[in-house]
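Here the complex is missing one protein chain, while the rest keep their positions.
Think of it as A and B in the order they're written, each chain with its own count starting at 1.
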Amino acid sequence: MAGFLFRRLLNYLALIAVATSLAYALAATALNPRANYEGRNPPIPPAVVDARLAELNLDDRTPLPERYLRWASGVVRGDFGRTVTGGSVNQDLGRRIGVTLRLITAGLLLGSVTGVLVGAYAAVRQYGPFDRLSTGVSFAVLAVPTVVLANILIIAAVWFNYLVGAHVLLVSGEATPGMPGGFAAQAADRLRHLVLPTLSLSLGLAAVYSRYQRNMMLDVLGADFVRTAMAKGLRRRTALVRHALRTALIPAVTYFAFTFGALLVGTTFTEKIFGWHGMGEQLVNSISANDVNTVAAISCFAALAVLAAALASDLMHAVLDPRVRMGADR
Amino acid sequence: MSVTDEELAEQHEAGDRLGAPSRLRVVAGRFFGSFQGRAGFALLALMFLLAFAGPFLGRWSYTDRDFTAFLAPPSADHWWGTLQTGADVYAVTLRGMRRSLVVGLLAAVVGTTLAAVVGAFAGYFAGWTDRALTWVTDLLLVLPAFLILAVMSPLFASGQWPLFVLVLALFLWMVTSKIVRGVTISLREREFVYAARFMGVRPTTVIFRHILPNMSSLLVVDATLNVSAAILTETSLSYFGFGIQPPDVSLGSLIADGTRTALYAPWTFWFCAGLLVVTVLAVNMVGDSLRDAFDPASGRGRR
């Protein structure tokens, strides 16, 4: 058993290593950090540029394997190198990671809980008004890409603020810098910043989950064990909540691992559009800035996050489903 | 597999004439029997018509610039208004839509084919083949697709969009492939597959003759839903300038431009955004209705 766990973690490690290396190799070939120094006025002497690039391990005249080795030996020691501006990638991303995690957590919680509840209720009342409405809404939401949704939310917020005559919803950043006031004011300010990005992230997720949960729920609604529960004398509603919903949650949890990748991408867009200084924003910026080391570091983080989600979903699966749990005595 | 035997050809015909309606007809009947299927199909057809025939109706080409009208609201001259550059919104939007549709369709077809082949081989052969293929699938799942596509974006400049389609497809197949693998593993234990194996049919033939056709409904539905996924990814990439590169336009790049002027020139944003949403909605509706039509036991129409 320990062997199996060990092999699994080793496999994860290999996946992360290969994924990150691939991302590095790709970024180092495709991106051109030298371009950052071109077209400056006054022009920067080539020797200076070379020296600067060499210092950052971004010199395209050094063979790729050599650059890779230097970068990799740093990574093994936990150092992802320097950004194009010379700062430490570790420090930069360390600051941003919290922002991203806060956004993801809020969006994930809101999205999945709403989605599961809506889907389950819609299934129980199949073809009822709520089912039709939620189906229509989720279809509409699923057709709107995050970038459009975010922009629509911004337009709507501007319009709403105009209507109310006050800046109720804030569309840029995580908090107002230098905001005076005590904890309550700070919290309120953060909340006003949080509403729109969270919505933009969780709406799509809720739509996906509600569709999925509805299908799963419909699958178990007619299951024999629900009939047994009713044959025991439970009311339909009680039987559904106690027996059907509990069982239908299991596949939803497995589904979580699949949606996590999409969630990361959604976070990227949301951060960029709402001006949150998280990993996602940095991803878009670093590509524009030809920042090879940051790109590789973010890939590493993304790979880690996806695998962590897979592991978490397996764990939850085991918690919810006695059939996959082990050590049950016979 | 087709029947080449003339001897039975007439009996075939006779059988078909009086016999049970073909599966295709049953599925089509169910598909068009649902409101959602009809509406989705009609909308999608309309979008295609607009994208491919629409440009011939307008007076402007997407490369034209009207230097007398910058950011002009919709008028008889410019049906959907103009952009800041003086380009006709109608012309560029349809052009963008055409590109998005083609990219989406191709990427979905390539992606689903890849998913089917990889998943089926992994599931059928088990052992090392399975382990290797699954590992590659996992690797691609773990790689941040958006980042890779974005990093590679310079390669897509100057009309290299087919390459873009290929790379896009490369990141579309993994989840489907895992599902295909699971279905294959269960199909592999089905008796008709055993029957084929025990009569000496070669493994690859078994896969293409018995396994994949028996999940065709899954594949068709998935390909459809992949179209919308591909369109959405393409739009998002182009929005950030990482997808279709200028001078080519796509809905994504148009939306990106439009958001800047959306507040005071709504036509620059809403037309392209609206068309995008309607297209994706139509594709999703078609996909969902197809699923129900293939498998009446799933979702609607049950119990």
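Here is the rule we use: contacts are C-beta pairs under 8 Å (C-beta built on N, C-alpha and C of every residue); 3 or more make two chains touch, one makes a residue touch a chain.
Everything below uses one rule, namely that contacts and distances are computed from a predicted model.
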Per UniProt record, name of the chain withheld from view ["Oligopeptide ABC transporter ATP-binding protein OppF", "Fe-S cluster assembly ATPase SufC", "Lactate utilization protein B/C" or "Sarcosine oxidase subunit gamma"]: "Oligopeptide ABC transporter ATP-binding protein OppF"
Partner chains on view for the chain not depicted: A, B
Contact with the hidden chain (one of B:V102, B:V136, B:I179 or B:A196): B:A196
Which residue of A:A223, A:V241 or A:L304 touches the chain not shown here: A:A223
Contact partner of the left-out chain, one of A:R70, A:R125, A:H167 or A:R246: A:R246
Residue numbers in chain A that touch the chain omitted from display: 1, 3-5, 222-225, 227-236, 243, 246-247, 250, 314-315, 317-318, 320-330
Residues of chain B in contact with the chain not shown: 1, 3, 5-8, 11-16, 19-20, 23, 190-192, 194-196, 198-201, 210, 213-214, 216, 303
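Convention: only the chains that are shown with their structure count from here on.
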Contacting residues of chain B [partner chain A, same complex]: 135, 138-139, 141-148, 150-155, 175, 228, 232, 235-236, 239-242, 252, 255-256, 259, 262-263, 269, 273, 276-278, 280-281, 284-285, 288, 298-299, 302-303
In the complex with chain B, residue positions of chain A that touch it: 11, 15-16, 18-19, 22-23, 26-27, 30-32, 126, 139-140, 142-148, 151-152, 155, 158, 215, 218, 221-222, 258, 261, 264-265, 268-269, 272, 283-284, 287-288, 295, 298-299, 302-303, 306-307
